[in-house]
Every structure is written in C-alpha cells, then in structure tokens.
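Please find one structure pasted underneath; my questions will follow.
Shown here: the complex without one of its protein chains, the others still in place.
So, chain A:
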Amino acid sequence: MADQPAAPARAGYLRLAGLTKVFPGEGGPQGAAVAGIDLEVAHGELLAVLGPSGCGKSTTLRMIAGLIEPSAGTVEVGGRDITRLPVHRRDMGVVFQSYALFPHLDVFRNVAFGLEMRKTAKSEVRTRVARALDLVRLGHLGDRRVSQLSGGQQQRVALARALVIEPAVLLLDEPLSNLDAQLRGAMRDEIRRIHDETGITTVFVTHDQREALSMADRVAVMNAGRVEQLGTPEEVYERPSGRFTAEFVGRANLLPGTVTATHGAGGGAGAEVAIPGLGTVRATGDAVTPEGRATVMLRPHRITLRAAGKADAGPRGTVLSAGYSGEVIGYRVRAAHDGPELEVEHPAGAGTAFGPGAEVLIGWDDAAPRLVADDGDPA
C-alpha cells in the first residue's frame, strides 16, 4: 500500500486501505473488531464478504457507509478519499438486515425519500420510483403501508429505496437472512439480475457460503477482523489458502501428511503426500512446510466409495455412519483401522448405498486433492 502514492488509473473503484475499528473497551486478546482490511472492488463488481458471526462484516460495511468512524485506515471511492465525509454526503445505497423502512410512509414515499433529499423534480421522482419498484417487481404495491408487506416484499422495498438513487456503491448487510429458504433463493437470483441490469458496484455481506458463491464475482472470506482470502468463488472453494477458508467455504476433509516429493512451481505446483491410512496422495498446490509436512484438502463430494472385494488394491475403510438428506447421502468413513475419519458425500440414488460396518474401497478424483496451508486455526 505504501508504494506509488499517486498511482493513476486504479483498478479498484472502492478501495479500503488498512481499515481498522477498535471499539471502546475492546482490544483484549481478541484484538480489534476489524483489524486492518485492504480491499479493492472494481467498478461494477459484486463482491461478497463472507465470514462467521462476529467476524466484523457489519462493522466493515458500516465504516464504508460512514455509519461508524474507523479507528484507522481509509475508504476511497473513484480515487477520492471519503473517510471523513459524513454519511449523508457519501452517495451509498445501504440495505440493512432489518430493512429499516420508514414505518410512517407508504411504499412509494419510502422509495422516493432519497430522491426528495436530492431535490429531484416531482415528475421525475414519479417515473424513477415506478421504475425502481418495477425492477424489484413491486410496481403494483406503491400505496401500501410498509407494515402491510411480507418480509420478502419489505426487503425488496429496501432494495428499491437504495437503488433508486443510483448510488456510487450499493452495500447489502445480510439482506436475505430473514427470509425462508425458497424466497431466499429467489431473491438471490433477483439481486444478481438487478446488479447485472444496473451495473452498480456492490458489496454484499453474508455468512451463507452458498449465497456468496452463487452470487458474487469475487468473495472476500473474513475471519476475526481480517480478510483470510480474496478470490473468485471457484478460487476460494477449490483452492482455499488456509484451513479456515477450506472449512468455512463448504465442507472439507483436512488430512495432514508427510511430503515425499514435490514437482512444478507456481500454478502448476504439486506434491506427493503420504497420509496414514490412505497411502500416497498426489495433490496440487505448494503449501509445504520447511519440515516437509503438508495438509491435503479433500471435499466430501469428490471422494468415492466402492464395495471392497478381497483382492482389490487401494485404500480401504469402514463405514461408521450413513445419513440420508434427500439429495445426498453423507457417510463417515474410518480409513484403514487407525487412519483418519473422512466425510464423504454420494448423490442419493446413484450406485450402491452402504450401511454402517460396510467395508469399502476409498477413491477420489485425481484433480481433487489440494494442499492447504495449516494456519492452526480450526473453524
């Protein structure tokens, strides 16, 4: 960050540099609520901030919006430092988790509020509010009281209210967490569609990894006030940088072992790792300790189980339990007799189902094993 103070043509439209918040009375062993975040969001990008409860997602978002004053660091939009700019002059649309609609105004007046603040002409207010309400598919409910709306409808009013001002940046703080599963799925697609239609730079906070992976252009995985990893959904899922990301973004078997050989470098790097009970596993990645130890990540759905015949070679295991959950069957399998316990997922209805005690052969997709830095921070 300290290099090139006046770099021209910045890639980041929204830039956070060293953004930190220490709440009064905090700063014990836990440290700051937000501990120095550096982040760049490109113009028109949809970035998801994903992390567990209490990791500082809302605090970060509220600092971007200007609702919380940072203890240190800067917020820039379009190359302009807005760290000290008051909330009402920042031109940011915010959708709160609780929606925070104005209870004394009807739907139309709620959405029109931001335009009225901008002294937009009456006729233009009417057309723009109507367009925003159409965008969230609420065109017919303009004169409803907000208390007469369902949760999903209120959420869409909040979205329309934030969108209608065509803000520089749209900030969404877990806007879907109060909705039921079905509505959440629909709203997820809706928000992505609206984002694509409007092209507004968007930061979307969530603790739901499926939401983050399915909606975002890039995902910032947060833990304990820091960004653990920033990358495309595929990157954070397939190539997590550390144990925390591997376990928080989807489920993972993390298997420690001894490196017997390494090859390649950079993107093509790989290693052979001897894992007790599984034999030698070929994995991609370069996260190898100087002592020659490594941790291999295997996603449960990329492991296959076959009924074991007497003569079959390869790693074997015993099914400990099987759990049916509609689309998949989740198994727990003990590799060898004293090897690691594995989580395995099979599509339900495909192939043989195994019961507890069954002897199985354990196999996996060749591309699946991935080296993950063991930051010693189990999720």
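The working rule: a residue touches a chain if its C-beta (ideal position, glycine included) is under 8 Å from a C-beta of that chain, and two chains touch if they have at least 3 such contacts; residues count from 1.
Assume contacts and distances are computed from a predicted model.
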item: Omitted chain (choose from "Rieske (2Fe-2S) protein", "Dihydroorotate dehydrogenase B (NAD(+)), catalytic subunit", "Putative spermidine/putrescine transport system permease protein" or "FAD-binding domain-containing protein") - UniProt protein name; value: "Putative spermidine/putrescine transport system permease protein"
item: Omitted-chain contact residue, chosen from A:V77, A:M92, A:A246 or A:I303; value: A:M92
item: Which of A:M117, A:A261 or A:A307 contacts the chain that the document leaves out; value: A:M117
item: Residue of A:L101, A:A224 or A:V333 in touch with the missing chain, whole complex considered; value: A:L101
item: Residues in chain A touching the chain absent from view; value: 65-67, 86-94, 96, 98, 100-104, 113-114, 117-118, 146-147, 158, 161-162, 165
